[in-house]
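Here's the structure we're looking at; comments come further down.
For this depiction, one protein chain was excluded, whereas all remaining protein chains were kept in their positions.
A, B and C are the chain letters, set down in written order, and residue numbers restart from 1 in every chain.
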Amino acid sequence: MLNVAIIGASGYTGVELVRLLSNHPNVVLRMVTSRQFAGQPISQVFPNLRNKVDLICENPDIDRLCASADLFFAAVPHKTAMDLVPQLRRAGRKVIDLSADFRLRDQAVYEEWYQPHSSAQFLGEAVYGLPELYRRDIAGSSLVANPGCYPTSIILGLAPLLKAGAIEPTTIIADSKSGTSGAGRVAQLGSLFCEVADGFRAYKVGGTHRHTPEIEQELSLLHGSPVRVTFTPHLLPISRGILSTVYARLQPGYTADAISQLYREMYADEPFVRVLPPDILPATQHVRGSNYCDIGFSIDQRTGRIIVLSAIDNIVKGAAGQAVQNLNIMHGFAETAGLSAVPLFP
Amino acid sequence: MLNVAIIGASGYTGVELVRLLSNHPNVVLRMVTSRQFAGQPISQVFPNLRNKVDLICENPDIDRLCASADLFFAAVPHKTAMDLVPQLRRAGRKVIDLSADFRLRDQAVYEEWYQPHSSAQFLGEAVYGLPELYRRDIAGSSLVANPGCYPTSIILGLAPLLKAGAIEPTTIIADSKSGTSGAGRVAQLGSLFCEVADGFRAYKVGGTHRHTPEIEQELSLLHGSPVRVTFTPHLLPISRGILSTVYARLQPGYTADAISQLYREMYADEPFVRVLPPDILPATQHVRGSNYCDIGFSIDQRTGRIIVLSAIDNIVKGAAGQAVQNLNIMHGFAETAGLSAVPLFP
Amino acid sequence: MLNVAIIGASGYTGVELVRLLSNHPNVVLRMVTSRQFAGQPISQVFPNLRNKVDLICENPDIDRLCASADLFFAAVPHKTAMDLVPQLRRAGRKVIDLSADFRLRDQAVYEEWYQPHSSAQFLGEAVYGLPELYRRDIAGSSLVANPGCYPTSIILGLAPLLKAGAIEPTTIIADSKSGTSGAGRVAQLGSLFCEVADGFRAYKVGGTHRHTPEIEQELSLLHGSPVRVTFTPHLLPISRGILSTVYARLQPGYTADAISQLYREMYADEPFVRVLPPDILPATQHVRGSNYCDIGFSIDQRTGRIIVLSAIDNIVKGAAGQAVQNLNIMHGFAETAGLSAVPLFP
Partner (left out) sequence: MLNVAIIGASGYTGVELVRLLSNHPNVVLRMVTSRQFAGQPISQVFPNLRNKVDLICENPDIDRLCASADLFFAAVPHKTAMDLVPQLRRAGRKVIDLSADFRLRDQAVYEEWYQPHSSAQFLGEAVYGLPELYRRDIAGSSLVANPGCYPTSIILGLAPLLKAGAIEPTTIIADSKSGTSGAGRVAQLGSLFCEVADGFRAYKVGGTHRHTPEIEQELSLLHGSPVRVTFTPHLLPISRGILSTVYARLQPGYTADAISQLYREMYADEPFVRVLPPDILPATQHVRGSNYCDIGFSIDQRTGRIIVLSAIDNIVKGAAGQAVQNLNIMHGFAETAGLSAVPLFP
């Protein structure tokens, strides 16, 4: 059994990691930390965990952490992660970092979108934790940068098309809609029930959302040269789920069957990507609580565009579930270990 | 006082018409029809109307209808409308038709997207009831084709840009999200609470939604030559509201200030269009229950695209409210008569 | 035109007061205050108000307030109100206080449930602002204590029964369910969308909610001797609405018709109480956005209990709307002035 700990367990990603790990056959959760709730049982912070998990939230202490576990999930904000992760790595511990701090390969790009990077020497070591693209690298890695939720949905949606050169890369637009858990468990006006419920809006429009460089990095690598996208996030009045509607002009000659073939080939052996037939469309409620990414597409013959629809649960495949998938790959466990739940519907 | 009647009052558009008209200073609602609920008080079908409206739903009978009112709101499905409207017109009655049957100027286009048109001779008489574009024509008209909900949001969002030639018309993509009332008050599995709540999905993707030709007709007229758009509707887990996120490449040289100026000029005197400053974004919850269309935009400098965001209440500005606005224009009433409610928030 | 001001306009009650007053035919809103948003346009804090209200939020200053208006809505927390209201009253201004500070007639009871009362000398002057019980007193009053939301629904539901002696007063149980706006526009974990949505729970169970003494004061007055109730509030995943389900044992001999008669008699001329026929049940969605209180009941013959169901919009009849109704009574305006909107459904 592998001993693991979660640093920053009192957010929505944290509680989801606890939920998934508590049913994992190869893992024992040894410690959870939370500055805000230190001293309280995690099952008091999140009563869904009652009778399942009896850990007490602790203040993060690097020595006690290292004594407790061999692999760490860092579910702390960016900037905090870049201080914490090096300490764990220097102590020889494996880390799956769920922040943005080690996702961008280019320090300059990181610093353009975030702030100065104090641990840039670890950027080269980090592997971008999208198993469908980097499974082999993840298997050999000790530091995995777990992808962002929006990027996961968009990159998986476009990968087969970009690899095959089936679309014009200058025409990519990603219109994404996320559940409110993506805003975190933070007491702020904009996340109140009455502000979000029965409503809908966009935010950080016009190329200002920090997931943009992460999306472009991976799309550019898939395409083989720099790609820029217009990315628009929206806030849905649901707790869980992202649907990305991605537009691009199709290169001449691609039929629906040919496109379908590209998806089926690339994802044939993927345990968590479900490719839908042409014109069958995914829905967030059909992946709820699961690690699946459901992908569908339609071709608009009148305008020559393909519309790709990609649905994930933002807390699972977009965060905690993908992190567990990465753990499974890093340790040679069955890739679906702890992740076999059927989506909860309704 | 103008005598009016609503044909097809038992849908969500019907009840909203009743709600708006019951507080209208210049109008008396004389009759409501509903085959399904004939003989029942409308306030039993919609208990929100208790004590406010005491009409009984009647079976539609053309003679009784004509005897009751001078202006009719036809809130019946397309195809039914093309049979009904000519009878009312031949009897000299004014009609605001909320179906699609008289919105498309070109019979061939109508028949391509719907079915054969049995009253095509009335197409020429009908005025497309978007006051911001056709106020003068509406004022003199006896048959107004009330616009669709999606088209209203998209056309108002793009009109200033197309008129000014500020965007490349081949690059227009409209990603729209609608509340579930848009699916009508019809007992069908896909509209059940448990199917829609806590979820999100697209439908009729790839240029297959019937609002597409209506959008293109008006955008083409604004541009001066044919425009084709990629239009993707989505279903939101809210009752009311449409947010359209519209993308296009900006022609060189347009700054945010210049764009802002285009919107403010075109909509300066419009009572129901609220233009937001650059990068201030609309939300459906801020127009709820009102006839407003809130429009905002951002420019993505990195990709050269403008992103226009347009929010309406689909049952009000997208249907019943716009119909009342048209009535006001047709009869020389104050354009805001019956429509002065402040949006309900939260 | 009456000049009014709202002190504490940045909560959900505040914005609703602004909404209602902006369409009031006899009133001009002169000032809104908010410490948190001082200097910002109220239409920026609440974008639903755009183009309708152009006031800037101000810091509350007693001299400037008194110079601006003749009647004040105090929408500040309890304890703050007991400092503020005396200043306004000493300056000869009328006040409708939406806090709990002047609702309880007995200072000792207030201090048992809240804290020491620093302005107890005003308790005698204050009138409990439930028009259905105290219309005449309100008309002559300069200080109205606007009722709490839960008490409004429960007292209106029980008044005819208690007045007639139709129920056993020791058997009253009020099981109430409120929308989340009742928790205020306060950034706190428990009010976040993800904590409330798709869930349901009770809170302050077992006679601990501070609305209990207010409910009991009024029920006791109706009954003629002290009444104690078991009151259980619950949190609904909706923004607006309270449904109270109230239980009591019926005295022998009361039929449904007789009970119905009691309700119809007491509320015959009430503009905002809609009495439903036996076994027809109210719903919060049918009073949304309106000042109505819908009341229905059923008799459980098997157990000898009556079950009364009372639905209001907690922000309207439970707060802002009732305050405007009180204003109308105090100034001799039509009681429905500014309050004639039909409930918004769906």
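Keep in mind that, in the parts below, contacts are C-beta pairs under 8 Å (C-beta built on N, C-alpha and C of every residue); 3 or more make two chains touch, one makes a residue touch a chain.
This structure is a prediction, so every number in the text was calculated from the model and none was measured.
Q: Sort through C:2, C:45, C:162 or C:197 and give me the one touching the missing partner chain.
A: Residue touching the absent chain, from the options given: C:197.
Q: For the chain left out of this view, which of C:81, C:236 or C:275 touches it?
A: Selected residue, touching the omitted chain: C:236.
Q: Who touches the missing chain here, C:120, C:139 or C:173?
A: If we include the chain that is not displayed, C:173 is the one touching it.
Q: If you put the missing chain back, which residues of chain C would it touch?
A: For chain C, the residues touching the absent chain are 171, 173, 175, 177, 194-195, 197-203, 205-208, 228-230, 232, 234, 236-241, 243, 245, 247, 279, 281-286, 288, 298-303, 305, 307, 309, 311, 346.
Q: State which residues belonging to chain A touch the missing partner chain.
A: Against the left-out chain, chain A lists 12, 15, 18-19, 22-23, 46-53, 181, 197-198, 239-240, 274, 276, 282-283, 285-290, 292, 294, 340-346.
Q: Residue-wise, where is chain B in contact with the chain that is not depicted?
A: On the chain B side, contact with the omitted chain comes from 12, 180-181, 185, 187-189, 191-198, 237-239.
Throughout what follows, only the chains that are shown with their structure count from here on.
Q: Roughly how far is chain A from chain C, going centre to centre by Cα mean, in whole Å?
A: Centre separation, chain A to chain C: 45 Å.
Q: Please tell me the distance, in whole Å, between the geometric centres of chain A and chain B computed from their C-alpha atoms.
A: 38
Q: Counting only residues that touch at least two other chains, what does the list for chain B look like?
A: Where chain B meets two or more other chains at a single residue, that happens at 197-198, 239-240, 282-283, 285-286, 288, 346.
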